[in-house]
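Entry: subunit A
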Amino acid sequence: MSSLQDYLLLSSLLFSIGLAGVLIRRNAILVLIGIELMLNAANLNFIAFWRFGPNPSALTGIMFALFSISVAAAEAAVGLAIILAAYRHSKTTDLDRMNSLKG
Partner candidate 1 sequence: MVGEGILKGMAETARNFFGSFVSKDRLTTVQYPEERELQIEAARDFPFLVYDGADWQQGMRCVACQICEKECPPKCIFIEKSKDKKPDANGKPQFYPAVFNIDISVCMSCQICVEVCPFDAIKMNVDYNLSTDDRFAGLLLNKQRLSKSNDYYRKIHPTEATAVDARLAEERARQKAKAKSAAEAKAAAEARLTTTAVQPASGEPR
Partner candidate 2 sequence: MTASFMILALLTVAGMAAAMGLRNAVHCVLALTVGFAGVAALYLQLGAQFVGLTQIMVYVGAVAILAVFAIMMTHSPEPVKQPAFSSQWFVGGIVAASVFAVLAWAIHSNAAFTQGLPPQPEVTVHQIGDALMHHFVLQLEIMGLLLTAALIGAVVIAMGHEEEMK
């Protein structure tokens, strides 16, 4: 049977992959997706802790994961809308070229 450690290792690996994506990708949309990856890793942690925790019938892990998924969905919608607005302004989604703060 797999232990809590395996799930935590997996989720930390996913988190690192997401972090690497956020730090090194140039495309703003993929950076946003990297943030989603990190949120997913956190959700996996919540579910794993709920399952292996002392009091699974309290459902707190599940609730936190559900709310987290909802927040992530809202964040994705707003984030992509911001990227679209930025693209309309600067005609690029390349973060290295979005280097001007002038309105």
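Selection rule: all candidates are chains of the complex that A comes from, given by their letters.
The criterion applied here is as follows: contacts are C-beta pairs under 8 Å (C-beta built on N, C-alpha and C of every residue); 3 or more make two chains touch, one makes a residue touch a chain; residues count from 1.
Owing to the predicted nature of the structure, the values given are computational and were not obtained by experimental measurement.
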Single touching candidate for subunit A, where 1 or 2 all sit in one complex: 2
Interfacial residue positions of subunit A with respect to candidate 2 in the complex: 1-10, 12-27, 29-30, 32-34, 36-37, 40, 43-44, 47-48, 50-52, 56-57, 59, 61-63, 65-67, 69-78, 80-85, 87-88, 92-96
